[in-house]
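One protein chain omitted, others in place.
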Amino acid sequence: MLTAEAKGVFPIAPTPFHPDGRVDEASIDRLIAAYLSAGATGLTVLGIMGEAAKLEPEESLAIARRFIRGMGALPVIVGVSAPGFAAMRALARTVMDEGAAGVMIAPPPALRTDEQITGYYRQAVEAIGADIPFVIQDYPLTLTVQMTPAVIRQIVTDNPSCVMLKHEDWPGLEKISTLRAFQAQGSLRPISILIGNGGLFLDFELERGVDGAMTGYAFPELLVDVVRLQQAGRRDEAHDLFDAHLPLLRYEQQPGVGLAVRKYVLMRRGIIASDSQRKPGAALSARAQAEVDYLLARLARIDRRALAKAA
Amino acid sequence: MLTAEAKGVFPIAPTPFHPDGRVDEASIDRLIAAYLSAGATGLTVLGIMGEAAKLEPEESLAIARRFIRGMGALPVIVGVSAPGFAAMRALARTVMDEGAAGVMIAPPPALRTDEQITGYYRQAVEAIGADIPFVIQDYPLTLTVQMTPAVIRQIVTDNPSCVMLKHEDWPGLEKISTLRAFQAQGSLRPISILIGNGGLFLDFELERGVDGAMTGYAFPELLVDVVRLQQAGRRDEAHDLFDAHLPLLRYEQQPGVGLAVRKYVLMRRGIIASDSQRKPGAALSARAQAEVDYLLARLARIDRRALAKAA
Amino acid sequence: MLTAEAKGVFPIAPTPFHPDGRVDEASIDRLIAAYLSAGATGLTVLGIMGEAAKLEPEESLAIARRFIRGMGALPVIVGVSAPGFAAMRALARTVMDEGAAGVMIAPPPALRTDEQITGYYRQAVEAIGADIPFVIQDYPLTLTVQMTPAVIRQIVTDNPSCVMLKHEDWPGLEKISTLRAFQAQGSLRPISILIGNGGLFLDFELERGVDGAMTGYAFPELLVDVVRLQQAGRRDEAHDLFDAHLPLLRYEQQPGVGLAVRKYVLMRRGIIASDSQRKPGAALSARAQAEVDYLLARLARIDRRALAKAA
Partner (left out) sequence: MLTAEAKGVFPIAPTPFHPDGRVDEASIDRLIAAYLSAGATGLTVLGIMGEAAKLEPEESLAIARRFIRGMGALPVIVGVSAPGFAAMRALARTVMDEGAAGVMIAPPPALRTDEQITGYYRQAVEAIGADIPFVIQDYPLTLTVQMTPAVIRQIVTDNPSCVMLKHEDWPGLEKISTLRAFQAQGSLRPISILIGNGGLFLDFELERGVDGAMTGYAFPELLVDVVRLQQAGRRDEAHDLFDAHLPLLRYEQQPGVGLAVRKYVLMRRGIIASDSQRKPGAALSARAQAEVDYLLARLARIDRRALAKAA
């Protein structure tokens, strides 16, 4: 079960498809191997970048099950955001029965006031049950919901089953400092904070006190290494490595296009067989592919793991 | 099958629940009887006001099936809006197999540009199949998507299976005139236009040339009568009757609260057994109930159908 | 100076223009005469419906001055919402020097969280000075900012110079009850609450405890009469009169189009010389004019003040 002590890197897994749209199980297995090899401490599936909304219920369940089995003892978090609580409850209870460690809940875009947001999480917990550990997803850029530190604190206080924050506000550095100050003052109990937003500020977010990363950058080993170096106090080395990846990481962190970049790189690396997305989902243009290839070639001068394995 | 010749009144059916949250089939049957008795020419189920997002897939299907059976030969439209095309396709194909006459598709709130909107409908039709007649839902107040008359024309032109527009833009009178002018000029093929937005402008919308109403006002017979009177050229009578209902109709057309008012009146009328909503859904305060009672009592002076049957 | 004891009707004054776009001072004077004759207890100028954003600074000042002079001892509130605090301060200080009773401040659309909203009002008061009585405008439909009752209470508590709420949330009846309950409990000090939103719920809003109306319906005498009847406990008469006006009032309360309707009716009544708006601003179509004429004719059967004076 997921706890507030969770640390390290929980990659956001994409859902690999065959060019005809079927789920590609063999690529799921290679993704699992890659995450384990990279040193991931957990995994998150069926998030926004997992194309969760494009899956039928049985597919979602089968994908979650395969990732859970594959990750063995490592905790797997399943995204259960849904337009209604009935569907959210059904998926949450089922994946927990299948061995998930916890679930992640994003607020629906219509929420505006502080009361609406805290009320939504209370109702969601009532729906899924207070026995399921859950993660708050705080991603205003995509979800359009803005949570202040005080609202996050209220959600955590209202719901003992909240154990983690996926922090991806932008800008977000001061928010981390504020939340950690709340904890230092004793007004917020301990929770795990993993960062997202493509990792664009991972370097400084770690210095602000987060516990790790939960994002889908196509080199999970970069995330693992930067977390490890920072935790070891090797600040300059952490920044050197991060900066080498930043041009590509920045290119991947483009709204809408990002998943196409990510899948293309994972395919170039030989980890997934195809970069296909289900509709609606734009493929990368030939021009963009060439740009990514150029970035990979430049990155490989410093980090040889960027040498593509595939044709 | 739904065609572009559809006319009259297609009430938006609520989904009746028991106080414990279970679907109330007996109330569904009474709703059907009330719609038939009122002179409805069709029905729409699983729309926003049908709490569609709060239902599990099997429930949605069972509800749609019961309404379809109950309405006999009259066409039933099923709302199939979903966050992903896989779920939309699954529901659409299934309800058509069950005898639905067509489906209604609302645009997802993130759509902004004209191209995004027309592109979305092309992809939706590709997903559900070009053999299923569908209805465009144009409701910016709730959906936040703004479609110009030219965009609606483009959707209709792109997709031969589009047979109806649920018009609920606000303001919307000029939009109707523009669409009908497109048709007079020959740049838009014939489609049925039924109005929504709670019927707040039904009086004049009929004079602007729409074919009827698709909304859930708790007195469907009022909608039927106003349509009938206007089509018979009895303009003043149509307005007299409409105006008598306007204070209540306006009270019902409040964002968020409207469904609670509607269910309360349907319960007061003895049509549904309980005004319960599934969460999240606010009950009517005692104060608001008293206001609705007062409006019903005032209405009953002119339209005796407003005399409540229930305690 | 405006105080928390303000009551009655503060019409929202439009800004009359000549067809060539110049400000029409003679029409301003007739508007003043009409408001005084109708029994207004105050006036609000340079609001959204006063086309404030289309005026140059000197024009705004001249218009405010003319209304202030014309209303004599009655309080005039001036809208000072502006994209920056420098312009807000300049206008606020100047109009107060000219004899305004207070100012009205709408929140900028970008505000989302409770903290952003309360912070904005603190900064606005710091900018204009704590000696100027001000009105909160709570109009989510147009401004997209959602303020909970708790946020309004916080603004009132933070800023002693806050004396009034322009309440135009929709739905808004429960909000009024909540605010008045705060006051009964002693957690919110007394403030005046005047309602807006075109007066669409004026009938019940008065019963929920508001002090009057601040809106621009083209028959300010209707607003005055309904307030007077309700305050005299003549509930049924208040509703009878309100309901007679509701078809027109509802027609006027259309986003975007509303001002054109309002100016057209004021012109038909002989109060302003032209219904011209500055750009961007749509004129009423011939079809819409005929609809308004029809509504006026119907209204005149019950309320003879609706007989048009002009050609």
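Chains here go by letter, A, B and C, matching the order in which they are written, and residues are numbered from 1 within each.
The rule is simple: a contact is a pair of C-beta atoms (placed from the backbone, for glycine too) under 8 Å apart; a residue touches a chain by one contact, two chains touch by 3 or more.
Predicted, not measured: the structure shown is a model, and the values here were computed from it.
Trainee: With the missing chain put back, one of A:S37, A:T157 or A:S177 would touch it. Which one?
Mentor: Touches the omitted chain: A:S177.
Trainee: Which candidate, C:A6, C:L61 or C:A127, sits in contact with the chain we can't see?
Mentor: Checking each option in C:A6, C:L61 or C:A127, the one touching the absent chain turns out to be C:A127.
Trainee: Which listed residue (B:T3, B:Q146, B:Q183 or B:S274) would be found touching the missing chain in the intact complex?
Mentor: B:Q146
Trainee: Kindly note down the residues of chain A that lie in touch with the hidden chain.
Mentor: Counting only chain A, the missing chain is touched by 170-171, 173-174, 177, 200-201, 203-204, 207-208, 239, 242-243, 246-247, 250-251, 254-257, 285, 287-288, 291, 298.
Trainee: Would you write out the residues of chain C that touch the absent chain, in ascending order?
Mentor: Here the touching residues of chain C are 51-57, 59, 83-87, 90, 109-110, 119-120, 123, 126-127, 278-280.
Trainee: What does the interface between chain B and the hidden chain look like in terms of residue numbers?
Mentor: 112-116, 146-148, 150-151
Keep in mind that, in the parts below, only the chains that are shown with their structure count from here on.
Trainee: Would you mind pulling out the distance in Å between where the CA atoms of chain A average out and where those of chain B do?
Mentor: Chain centroid spacing, chain A to chain B, equals 39 Å.
Trainee: With chain centres defined as C-alpha means, what is the inter-centre distance between chain B and chain C in Å?
Mentor: Whole-Å distance between the two chain centres: 33.
Trainee: For chain A versus chain C, what separation do you get between their C-alpha means, in angstrom?
Mentor: Those two chain centres are 48 Å apart.
Trainee: Where in chain C do residues touch two or more of the other chains?
Mentor: Answer for chain C, listing residues that touch two or more other chains: there are none.
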